[in-house]
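And now, subunit A:
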Amino acid sequence: MVSAPFLYAVLLLAVPVAAIVMFSFWSQSYLDLDTTLTLKNYREAAADPIYGQLLARSLWISLVVTVITVVTAFPIAYFISFHVAPGHKSLWIFLVTIPFWTSYLIRVFLWKVILGYNGVLNSGLLGIGVIDAPLTFILYNLNAVVITLAHAFAPFAILPIFVSLERIDRSLLEAALDLGETKVSAFLRVTLPLAMPGIVAAVLIVFIPTIGDYVTPRLVGGPGGLMIANMIQTQFLKLNNAPMGAALAVIAMIMVTVVATAFVLLNRRFLKGRS
Partner candidate 1 sequence: MALISLSGIDKYYGTYHALRDISLEIEGGEFFSLLGPSGCGKTTLLRTIAGFETPDKGVLTIDGRDMARVSANRRPTNMVFQSYAIFPHLTVAQNVGFGLRRSDLTKAEKAREVGAALEMVGLGGYGARAAHALSGGQRQRVALARALILKPKVLLLDEPLSALDKKMREQMQSELRQLQRQVGITFVLVTHDQEEALIMSDRIAVMFEGEIAQLATPQDLYLRPNSRRVGEFIGMMNLIPGRMDRDGSQMIGDIPGLGRLPIVPDLLTDGQGPGDCTFGIRPESMSLVFNGELPTGKFVDGTVVERAYYGDMTYYEVLLDGGTAPVTCSMKNLVSRPVLDAGARTRLAWEPGALIVFDAA
Partner candidate 2 sequence: MRGGGLRIYAVIYLVFLYLPILLLPVFAFNSSTIIAFPLASFTTEWFAELPRVPALRDALWVSLKIAVLTALVSTLLGVCAARAAARYRFAFKGTIMGLIMLPLVLPEIIVAVSLLVVFLQIGLPLGSLTVVLGHVLICTPFCVAILNGAFQSLDISLEEAAIDLGETGWSTFRLIILPLVMPGIISSLLIAFTISMDEFIIAFFLSGSEATLPVYLWGQLRFPQRLPVVMALGTLLVLASVVLLTIAEVARRRGVARRGQQDNGGFL
């Protein structure tokens, strides 16, 4: 029974990913693919600083977005889990998830409209006299990319944290208070460690997709805010150099895997060290 979806996943996921890896060892000579195996693409990726710069920037943006998203999402998840009446919890979760399901493209574009030089924020603030000249640090740079991505991935961060908070037996906290902890120390010693699996899930689920985001850097990032996905797209569709694009995709995948694995391992050691 599982074979149908499994076969589908193999054919349309495992095979293509394998193909991308293979492609990355080929090369493009004008209009033809040269299928002799070569490390040329990887050498080029290492040699040309533009690629390294893009990769580093993508990684940096992803990390910043992940930290901001998870840190800002935690209080929301905590609020819904601990302070919202049980009957209203699913309504709150629904409210939090709705924006996520609306057109990504339009949401990102609206951030451009909001943050722009003549945008909603500036024209609004100018209109009510808070500022004298439009703010310029908020569009076509990294800040805009970070704000937009943090917004886009918020529900992704809130849901897993919420789920892990919900699983915490409330009597554990009462036990901690009973044993002389303050509310703050009970939170740090009981709630936070128990919520860790949710936080780890949130970090991964935000970090991994953001590194490959295309729309946001393109729309609000300006030239200084482009990320690796934009370069992959350029290689594939504009420069018609699929092998180079494939190599970049593979590097991005490896980078994501390494960082994600390192994070999971570190966290595991951290949790083990505490217990």
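In picking the candidates, the idea was that all candidates are chains of the complex that A comes from, given by their letters.
To be clear about the criterion, a residue touches a chain if its C-beta (ideal position, glycine included) is under 8 Å from a C-beta of that chain, and two chains touch if they have at least 3 such contacts; residues count from 1.
Just so it is clear, the model here is predicted, and its values are computed rather than measured.
Among the candidates 1 or 2, the one that touches subunit A within this complex is 2. By the touch criterion given at the top, residues 1-2, 4-6, 8-10, 12-17, 19-20, 23, 72, 75-76, 78-80, 82-83, 89-90, 93-99, 101-107, 109-111, 113-114, 116, 118-120, 122-124, 127, 151, 154, 159, 162-163, 166, 204-205, 208-209, 211-215, 219, 229, 232-233, 236-237, 242, 245-246, 249, 252-253, 256 of subunit A touch candidate 2 in their complex.
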